[in-house]
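Complex shown without one protein chain; remaining protein chains in place.
Note that the chains take the letters A and B in the order they are written out, and that residue 1 is the start of every chain.
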Amino acid sequence: MSEPFNQMSLTRRSDAYWRVTFNHPPINLLDDNTVPELEHLLDLAEAEPKLKVIVFDSANPDFFIAHFSPAAGFKNLVTRKPNGHFPWTDIVDRLAHLPAVSVAAVRGRARGGGAEFALACDIRFASLERAIFAQIEVGTGLIPIGGAVDRLPDLMGRGRALEVILGCDDFDAALAERYGWINRAIPDQEFEAFVEQFARRVASFDSQSIREAKRLVTLHGSGPTPADYDESAATFYAKQPWPGTAARFPKLLELGSGQHSDLELNFGRRLGELWNES
Amino acid sequence: MSEPFNQMSLTRRSDAYWRVTFNHPPINLLDDNTVPELEHLLDLAEAEPKLKVIVFDSANPDFFIAHFSPAAGFKNLVTRKPNGHFPWTDIVDRLAHLPAVSVAAVRGRARGGGAEFALACDIRFASLERAIFAQIEVGTGLIPIGGAVDRLPDLMGRGRALEVILGCDDFDAALAERYGWINRAIPDQEFEAFVEQFARRVASFDSQSIREAKRLVTLHGSGPTPADYDESAATFYAKQPWPGTAARFPKLLELGSGQHSDLELNFGRRLGELWNES
Partner (left out) sequence: MSEPFNQMSLTRRSDAYWRVTFNHPPINLLDDNTVPELEHLLDLAEAEPKLKVIVFDSANPDFFIAHFSPAAGFKNLVTRKPNGHFPWTDIVDRLAHLPAVSVAAVRGRARGGGAEFALACDIRFASLERAIFAQIEVGTGLIPIGGAVDRLPDLMGRGRALEVILGCDDFDAALAERYGWINRAIPDQEFEAFVEQFARRVASFDSQSIREAKRLVTLHGSGPTPADYDESAATFYAKQPWPGTAARFPKLLELGSGQHSDLELNFGRRLGELWNES
């Protein structure tokens, strides 16, 4: 079987323009099985020389990608690739070097690893009314890996990145745009047409121009490197679980983490009420 | 003759404050002859120790600088300078290291090489109602060189830079400000007074302070280097014309590229209608 996708679907709108739709009920959690699916998608994309643009969206209007599953294991996630990188580092790096441009079309919540997946895309558009972004990891006794500690300072400056990462609050699309987290927030009623027009437009341009321009932007040296991504992953996975994680996760699971719950709908606000200052 | 300018005029408002006005009908195209004029201007500026600020503006209210001429040759543009750099790299680098501060005062359209010239200035102010910015190159089968692939990611982050460079659409001044492309958008009625006040203000400050502060800002290492500029230029000039360029330019010329045409007035929108997805 050439397209064994269970958590997402691939629609080839043309050879030049693909849509990938996350559809992993109930709330589009990432888990250890997401890794081989994304790797397979990248295999396909790298093998299609006519491909110019991939748009990632979600079948769930409330959740783009909730975050990594709090229950699943992470065997795939910690098995280094032949090139020495963690799999998530490798996925992020392959997306950055893919000749085609990747666009995260975010409606609903993108938190934790879901926010990091949006960061790994070249471009981020968001529904003004429906999109919510958060790096909730520190508030749950974890740290963000997969690019947040590396990419957010480049996009929004160190001060705003530290507020996002240490404050762990929800950012609506308007605030995310002001901070530079996303390209821009589009009114939900116009959102799909805006994304479609952008994708079709790029798909009508010259392949060589797109490929070389993206390569030159990526080449310019100030961005994070795979070694940066590996550093945060190694810090996190070195000793699991961290005591703070172990202490906080039972309460999060009890409150509905990983399910279509009030906690998942309002994670940013709820995190401010859960723990005692100490 | 000491000031042989044909495409621009130089007005010395004082020893400390110069205005350079682009005036190259019909739409302020850059071409191969612009190179020696800008080099001569830089010779003069580097030789005037009292100079503190140069403002670049346009005599044409519709066009700051349209873009590079689609018809002209590029003998000067590809002849490396004695220091090994492409001439445009050298111009950009000399502007960055000039002791005086350079200000692009943008009314009308600044696209392609015109947008890159504005990027090469230290500071960019724009008329809220009249200024339009675009990197149209990829949409015409070219790539941006002269600093766009290098400088835009530093100003607006990689995601927004890729949207600008791969989407090739027009950005009005308000959106350009939100993206960080320009310093700020000023209502057109206040624009000239705002720019004049800023220039006079800087011209009243201490030369040594201005020179050292600009040197220290430029020294700080995260920005692009002349080698970065040369890389994009070499990629572009290595084999000319690219097949995609050759395929698309006849239609652009037929539609009025380089003339005061509907295409030139609305280049961003029109680019979305010209080509077939393939």
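To be clear about the criterion, contacts are C-beta pairs under 8 Å (C-beta built on N, C-alpha and C of every residue); 3 or more make two chains touch, one makes a residue touch a chain.
What you see is a predicted model, and the numbers here were worked out from it, not measured in a lab.
J.: Would you mind spotting which of A:D57, A:D150 or A:E264 touches the chain that isn't drawn?
T.: Checking the options A:D57, A:D150 or A:E264, the one contacting the hidden chain is A:D150.
J.: Sort through B:D57, B:D90, B:D122 or B:E231 and give me the one touching the missing partner chain.
T.: Checking the options B:D57, B:D90, B:D122 or B:E231, the one contacting the hidden chain is B:D122.
J.: Please output the residues of chain B touching the missing chain, sorted low to high.
T.: Output for chain B: 14-17, 50, 101, 121-124, 154-156, 177, 180, 182-184, 197-198, 200-210, 212-214, 216-223.
J.: So which bits of chain A touch the chain we can't see?
T.: 137-139, 141-144, 149-150, 152-154, 156-163, 165-169, 178, 180, 222-224, 228, 231-232, 235-236, 242-245, 247-248, 271-272, 274-278
In this text, only the chains that are shown with their structure count from here on.
J.: Just give me the whole-number Å value for how far the CA centre of chain A lies from that of chain B.
T.: Between these chains, centre-to-centre, one finds 35 Å.
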